[in-house]
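All protein chains but one are shown in place.
Labels run A and B following the written order; every chain starts at residue 1.
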Amino acid sequence: MAANGNAPKPEADEVRGKVTRTENRALAVVKKVPLPWWALIVLVGATAAVSPYILMPSNLIHLVRQGVPGAILALGETFVILAGGFDLSIASTVSLIAAVASGEMAGKVGNIFPTVALSLSIAAAIGLINGLAVTKLKVPSFLTTLGMMIALQGAALVYTGGMPVGGFPEEFRALGVGRLLGVPYLIWILVIVIVLSQIFLKKTALGRSILSVGGNDLACHLMGIRVNRVRILTFVLSSVFAAVGTLLMVTTFRVWDSSMGKGMHFEAITMVIVGGAALGGGRGSAVTTILGWLVMTMLFTFLNLVGFPEAGRFIVEGVIILLAVAANREALMRVQ
Amino acid sequence: MRTENLTPNGSLWFKIKRWLGNNTGVVTAYLIVLATFLTSGGISRDVFKLTNIITILHHMVSLGLVSIGQTFCILSGSFDLSVGSVISLTTLLFAGTVFGRSEMILQALALVFGVGLFTGLVNGLTIAKARINPFITTLATMLVGQGATLMYYYGPYGNITPGIKYLGYGMVGPVPVAVLVLAAFFSAALIVLTKTRFGLHVYALGGGIQSARVSGVNTTRVRIATHVICSFMATCTGIYVASRLGTGDPYVGIDIELESIAAVCIAGTSLFGGRGTLWGTLGGVLLLTMLSNAFNHLNVETTIQLIARGLIIIAAVAVYTMRRKGFGC
Partner (left out) sequence: MRGVHKYFPGVHALKGVDFSCFKSEVRALVGHNGAGKSTLIKILGGVYDADEGEIILRGKLFKPANPMDATNAGISIIHQEFNLMPDLTVAQNIFLGREPRRGFGFMDTGAMIEGATRVLERLKIADIDPSDYVRDLSVNQLQLVEIAKALAVHSELIVMDEPTAALTLPDIQKLFGIIAELKESGVTIIYISHRLAEVFEIGDRVTAMKDGRMLATLPVEGLDKGTLVETMVGRSIVEFFPRHTTLDKTVEPALVVKDLRSQVMRKAVSFKVQTGEIFGLTGLEGCGATELARCLFGVDRTRQGEVSMNGHPIKVGSPKEALSLGFGYLSKNRHREGLILTAPVSENMAIPLRVKEGKKGLLNQKEELARIQEMVAKLQIIARDLSHEAQFLSGGNQQKVILAKWLLTQCHVLIIDEPTRGIDVESKAEIYKLLRELTDQGVIVLVVSSDMEEVLGLCDRILVLHRGEITGEFTWETASERTVMLAATGCALDSEGNVLEPAPEICKL
């Protein structure tokens, strides 16, 4: 020891060094992986611990299939939020489209395609109105979509007179039950939508410009991006996705009823935020939203399993969304 | 801000034009109120009857009380989505604690105001200290509140006393007691906003939080205070609603948060804060109430009413946002 004065007890130090190195590596991994993934892993683990049967493929598939409409609504909402806005109107869009679909199909097979086309057109029109009001009239999207939500609620009631009208044909509802290669159609459709959305957002100039506009609309304008057009597009996409989600949702129903769509706007926004997107735009993607959807779905499955009261889910939703945003700010503030 | 110099002694016409330009929202709202009143009255004489006026006034009270609180939040650049669940919970806790026994009233009041003020504190602290966006914060409190309510109550619960009922149905001459209460709160709020330092600071917070801080305004305290005020008014609204319903109800507050925000913003108060007045809120509340009333008299179906309501909200806000510079979001 006297000989090597500068290196005290090299052996012990090496061991200590190794431990800290492993610790550091583990910490680095933890820091790199976004929080929602951890939440998901923990939840899956907890669920499995409570009831391993849940993780059987048939149960999982059922779970996922139930959540498909919600996921699609959340994906639509993502576009609007990425560009810095809100779309509160989707809840009523769901109600209206469900009503129109129910009424126009009226149980006949031949009506299916024209009705689908009509539904998507109506949704696109709604999105266009939202977009124009926000960009040209400069009404804040919160208030615009709030107004639309109320108006569309009325529209749905006008169309149906408050009573269930028409009905969904058997062949259409088959879409909800049928499977391809053992996996329900709905899930295939969801996967396609997710993939297309992600590719659009990440790999096309227009898609990327949505994120850019949310990040700094003034700078985008100075670089030649048509900010207003991009924003209008996001609202159109949100409404159209809401229509698609509605059509998929009603395959499990016989006919429209007035509770359809209630609260789905807050649900969608929650999923987008929990997944990591930033309110005010500029951060997020289709994948982060799906992550949020998975976390929320898993969370409620877990709560159901442990017998958490139905009404209590609101409390949990509230706490989760708060934690998610708080955690996100931590992540953003950690300057690497 | 303008780049041209003002003429030193602006002519009266110029000053009027400028005032109009700056207050387009409020003026439009009151014009619509007047127009609606006169038009519906022209079509159905019942509108002008005293009984109808009293009905309108009653409807105004609940929306009005909560909107007064919401005004403080919105002027300071925030807003409160949790008022609805506070109202519902208040009706239940109040009616449930009283349960027809007037000796329990004091206790009931302590309970509901305790809960209300707590909610306001939580909202304010989270927004000011944790710096979480008002949408998320108050959405979370709303969900937690609604959840807690639905966990314990499955339907209407509780009972009030005749003394409490007086609040909701009593009259002082031709004027409902409730309206006097609203007027009292309105006046108090107006004085606070226009004549106190705190009121000025509320506007300052909305006008630019950084600038306010640099000028020495304690932004944290003001933020918390506005949210406490909002929850306080929501609690008061809950007590009034309980006095009207006779009982508590877990679903009574649904949608009122969005309605109160609409009432405040419809008449020129900017959602981003810093500008607007309580008169605007009054105009907004009158407008929404008057619309419903007119529609009812004209036998317009609820469904069409909804459509009109939604579109009018958008149009009324558009009147003063249209000329804003920059991009809408």
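Heads up, the rule we're going with is that contacts are C-beta pairs under 8 Å (C-beta built on N, C-alpha and C of every residue); 3 or more make two chains touch, one makes a residue touch a chain.
Treat the numbers as computed from the prediction; the structure is a model and nothing was measured.
Engineer: Could you tell me which of A:Val109, A:Ala174 or A:Ile199 touches the chain that is not displayed?
Structural biologist: Missing-chain contact among the listed residues: A:Ile199.
Engineer: Which residue from A:Arg173, A:His221 or A:Lys262 sits in contact with the chain not drawn here?
Structural biologist: Within the whole complex, the residue contacting the unshown chain is A:His221.
Engineer: Considering the entire assembly, which residues of chain B contact the chain that has been omitted?
Structural biologist: Within chain B, the residues touching the omitted chain are 1-6, 8, 18, 22, 195-198, 200-201, 203-204, 207-208, 210-218, 274-275.
Engineer: Against the chain that's been left off, what residues of chain A make contact? List them.
Structural biologist: 199, 203-206, 208-209, 211-212, 215-216, 218-226, 278, 282-283, 335-336
FYI, only the chains that are shown with their structure count from here on.
Engineer: Distance from the CA centroid of chain A to that of chain B, rounded to the nearest Å?
Structural biologist: Averaging C-alpha atoms per chain gives centres 31 Å apart.
Engineer: Hey, which residues of chain B end up touching chain A in the complex?
Structural biologist: Of all residues in chain B, those touching chain A are 126, 130-133, 135-137, 139-151, 258, 261-262, 265, 271-272, 301-314, 317-318, 321-322, 324, 326-329.
Engineer: Along chain A, where are the residues that touch chain B in the complex?
Structural biologist: So the residues of chain A in touch with chain B come to 83-86, 88, 133-144, 146-155, 157-158, 162, 217-218, 221, 227-228, 231, 266, 269-270, 273, 279-281, 309-319, 321-322, 325-326, 329.
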